[in-house]
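Note that one protein chain is taken out, while the other chains of the complex remain in position.
Let's look at chain A:
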Amino acid sequence: MILAQSEGFDPLNPRIEIGQWADDLVSWFEDTFKPVLDLISDGLGGAYDGLSNALREPSVILIVLLFGLIGLLFWERFPPLRALSMSFVVVPIVLGGAAGWGVHALGEELESQFLALLIVFALIGWLVRSWAFGIFSAVAFYVVAGMDEWDRAMETLSLVLISVIIATLIGVPLGILAAKSQVVSNAIRPVLDFMQTMPAMVYLIPTLFAFGIGVVPGMISTIVFAMPPGVRLTEHGIRNVDTEVVEAGQAFGSPPLRILRQIQLPLALPTIMAGINQVIMLALSMVVLAAMVGAAGLGLEVVRGLQGLQIPRGAEAGLAVVVLAIFLDRIVAALADRAPVVRASRVRD
């Protein structure tokens, strides 16, 4: 086909058929990797359905588990509790779980589907960051529920969480490789530039062909678009670890993987977390685009608002996206502040 195109090539009036080639490439790719694509499609679609259903109509098990986690955070946050022996950690988890069971029952009683998760978000906001942020989270998510955007917000949250987890699982190891090897670094830099600068909508077209209408092409595009800062900041973080400290590891005979685990990753963690934060923000910025190929959620509401020129619809869905963005951003930033190296740097007598 390429030959056929170039036979009639006129150097003075060139028409280079890159678009056609891209189409051929995508067709070839689809034909060749059909089983793999199906697997990805089923996997992503299944994960999304599972998570969004779980968040929209949280089961008692999920709420009990989440409250168990909150119990753990509570125990870990207050030193007097932590000072008690390690084995007591079971107590706050069990108590938390019991509280979760109670909250879920209360939600059933009041016939409110969002109540339990709203309390979970507020408590996480408090324990991970501050009481003020806990209150903010409670109010903000209550407003989301009040705008009748709760279910769609949970769908968007599911899409973003799954995309971010996958982008991180691919991006961070890639960043580590790039930091270790100049060849890898040189090879992936242009690819990352390409991924970031190519208008995001372009990704929608081939993924649409490969996966059909629905949430999967939106997630794939989101992953591709949001991953680069995760890779870049991981590489940057690891490369910027003080050479002398790495040398210290080598000088005492530590093997490379152990240096990575004990020295490079802990010291680079704040930078890596900043990268993950960027990934989340970029993923959120993709939700509207994802809606164009059929992903449900807040993005779809924005698209409909645009199509119908309905200001209320767009405003409400947009505001809900902002709430999600602020919540995720602050939580991740607070988690980055809990990295051991940041904590140790704050210790004072």
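Just so it is clear, contacts are C-beta pairs under 8 Å (C-beta built on N, C-alpha and C of every residue); 3 or more make two chains touch, one makes a residue touch a chain; residues count from 1.
By our rule, contacts and distances are computed from a predicted model.
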From the options "Glycine betaine ABC transporter ATP-binding protein", "Xylose transport system permease protein XylH", "Succinate dehydrogenase" or "Gfo/Idh/MocA family oxidoreductase", the chain left out of the display has the UniProt protein name "Glycine betaine ABC transporter ATP-binding protein"
If I consider the whole complex, including the chain that's not displayed, which of A:L25, A:I135 or A:V341 touches that chain? A:V341
Note that chain A touches the absent chain at residues 242, 244-245, 247-255, 258, 262-263, 266-267, 339-341, 343-349
